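All protein chains but one are shown in place.
== subunit A ==
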Amino acid sequence: MLKALGTEMKSVIGEEKIIERKVEEQPHPLGNGGKITVLPSTEEEIAAVVKYANENGMTITVTGTGTKRGFGGTIEDADILLSLENYHGIVEHTVGDMTITVKSGTKFEELQRYLQKHKQKIPLDPAWPENATIGGVIAVNDSGPKRFRNGSARDVVIGLRTVYPNGSVIRSGGKVVKNVAGYDMNKLFIGSMGTLGVLTEITMKLRPLPEYESLLLLSFPKGGMEEIRSFAVRLLDTMLEPVTLELINPVLAEKLTGQSTYTLAIGFEDVESSVHYQEEYVKKIHPEAQLTILQEDDSREFWQQFYQIGPKGTDSPSKLVTEASMKIGVKNMAIPEVIKESVHLQDMYNLEVFAHGGLGHGLCQVHLKGAAQDIKSALTHLRNLVKDLGGNSVIKYLPLTLRKEMDVWGEKPSYFFLLEGIKKKIDPKKTLNNQRFVGGI
């Protein structure tokens, strides 16, 4: 079987771009692999592979470097693992227009480092920026604490080139920052988990690098959620313009700051005078606060560490301990409740739980470590809490065996038939990332 696949692939793409798995090699414990790996380096090659697979009834898993390998999906191996790792680079950067077009396999941090030279940035802050590819970040709609001020992938992406399952290249959006010609098809692909097409080129709008940044770490040793909540409400009702307002649970705070208390990470980015002015203002709102202020490099270093706290799909999961991550969306002011519950989970299920959530954007990330059975119970517990709060929850990381036991996407929405209808129109043969998304799409 493998041999035949290899031979077939060689008719589509150069031999040097195919990696056949050795017989003794085991499938990856996170699943979402392929019996054979192809590494195209051009859009034509990507289209050729996809078209061939689609016409010949083969399935494809799309991947970048694999940081999101544990996210969604119930299949160990598709026929082909289409890796975009060798498809990278900047296609066009128009400095004056503040837009950039890049190939999807380009690593996020590489882009930011390049843009830094032009005092610009992509206004996103995803996890594992050193490893994550921009294609992966867009395909899963990853965002971080700075989403509060900067928005998410849907606010940043202005154009895409996407290889459809039939091999045709479909452009959506364009290269300008404002565009309402036709449907906003970009939105369909952002967060679609690669189930509709293979993103090849991504055009984004950029923002200037802030002249100055600082980070206020505000401790709440008493741990009263009402105190945190009312402080946040007061802060949000001022004219201040924080970039982040992220609540961190004590265990995670200890790892990041050495202090085991509920901590609010309030970031400011602006000209220096304005940043300091806002620091002083925060002190006025909460004079008795225990406050640490990290300036410039210290602030950047904090965030760098922060983006590496969750499990990473490129690592092989430990055999001794199970890891999981859940992304939770609730109303902004329900965030403290979720973060507090994460602390209960530690004791209830004997887990290590890192949790943080944004009081300005309503999303929490909860990372759990412990025994498989306890992880499952804790995830169910959290999911029920979120349901009671009227929110949504998605398990972002879980080993394949457990993903087969619990639906990482939760209940289907009432309008599921629309989602399914879109998938059927674009990928009727389920060639791309089959079963990776909501309701087994």
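Criterion: contacts are C-beta pairs under 8 Å (C-beta built on N, C-alpha and C of every residue); 3 or more make two chains touch, one makes a residue touch a chain; residues count from 1.
In this section, contacts and distances are computed from a predicted model.
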So one subunit is absent here. Using its UniProt record, which name fits best from "LLM class flavin-dependent oxidoreductase", "Na+/H+ antiporter subunit C", "Thiazole synthase" or "Glycolate oxidase"? "Glycolate oxidase"
Which of A:19, A:91, A:285 or A:333 contacts the chain that the document leaves out: A:333
Given A:19, A:90 or A:236, the one touching the chain that is not displayed: A:236
Who touches the missing chain here, A:361, A:383, A:403 or A:436? A:361
Residue ranges of subunit A at the interface with the undisplayed chain: 94-99, 119, 141, 151-152, 154-155, 164, 168, 170-172, 174-188, 190-192, 196, 207-209, 211, 233, 236-241, 270-271, 273-274, 277-278, 327, 329-333, 361-363, 390-392, 394, 409-410, 413-416, 418-419, 421-422, 425-426, 437-438
